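Showing chain A:
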Amino acid sequence: MQDILFYIFAALTLFFGFLVVVNPFSRNPVTSAMFLVLTIASLAGLFVLLNAFFLAAVQILVYAGAVMVLFLFVIMLMDIKEEERRRFKKFGVAMGLTAVAGLFGIVAKTIAESGVGAGLKPAFEGDTKTLGTALFSSGQFLLPFEIVSILLLVAMVGVILLSKKDLK
Partner candidate 1 sequence: MIVKREKLNFWERLYLPALAGGLKVTATHLVNTLFKRGAVTMEYPEQKWTVPEGYRGAPYLVKDQDGATKCVSCQLCEFVCPPKAIKITPPGLAGQTADRANAEKMPLEFEINMLRCIFCGFCQEVCPEEAIFLMKDYSLTGTNRAEMIYNKEKLLELGGVHHDQIKKWEHKLDEAKEQEMFPVKD
Partner candidate 2 sequence: MDWFNHLNPDLQFVLLSAVKVLAVLFLALLPMVAYSVLAERKISAWIQDRVGPNRVALPLLSGIPFLGSFLTRLGIWQPIADGVKSFLKEDFTPDHVRKIYFWLAPAITLIPAFLTVAVIPFGSTLGAQKMVIADLNVGILYSFGIVSLGVYGIVLAGYASNSKYPFLGGIRSSAQMISYEIAMGMSVVSVFMLVGDLNLSKVIEYQAGTTLGFIPNWLVFKQPVAFVIFLVAAFAETNRLPFDLPESETELVGGYNTEYSSMKFALFFMGEYANMIVSSAMMVTLFFGGWTLPFFGLDQRAESAQWLTGLAHIGIFVAKMLVLMVVFIWVRWMLPRFRYDQLMDLGWRRFIPLALANILATAVVLFLLNK
């Protein structure tokens, strides 16, 4: 049961992910955004299969529910027209391919080294309490967590500064 569900969700994620960027039927940015929502939703399904309920819920809540709505908001506000099929520059294609190859190499190496075999049991159930303890105990993820927080804070201050019309 679990396995079948995994394959279904994984296939859906990939399928929708492809449709975001190379949709043969429409080159409409709103359609792409909607497929991205579906991709995120299927990812949430994968998280549920890994017992990470909290992550799944937050995935939907934050990414599908808020970030993508903002995307839509911006797309609609700026009235982005259907993107034309454009010609690719040779240099761009070459750089892109190099980047993809590099990433692919890393992933492939990791998979090859991990020794695919029996699945691992999750270290803990992804409920809120364990997650909270993990994030906020100094031995574990406290430092990265705080660094990320400060990064977000800086970004926020930057946005406010940029959007202020007259700086005194």
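A quick word on the picks: all candidates are chains of the complex that A comes from, given by their letters.
Criterion: a contact is a pair of C-beta atoms (placed from the backbone, for glycine too) under 8 Å apart; a residue touches a chain by one contact, two chains touch by 3 or more; residues count from 1.
All values reported here derive from a predicted model rather than from experimental measurement.
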| item | value |
| --- | --- |
| Given options 1 or 2, the chain of this complex that touches chain A | 2 |
| Touch list for chain A against partner candidate 2, complex | 30, 34, 37, 53-54, 57-58, 60-61, 64-66, 69-70, 72-73, 76-77, 127-128 |
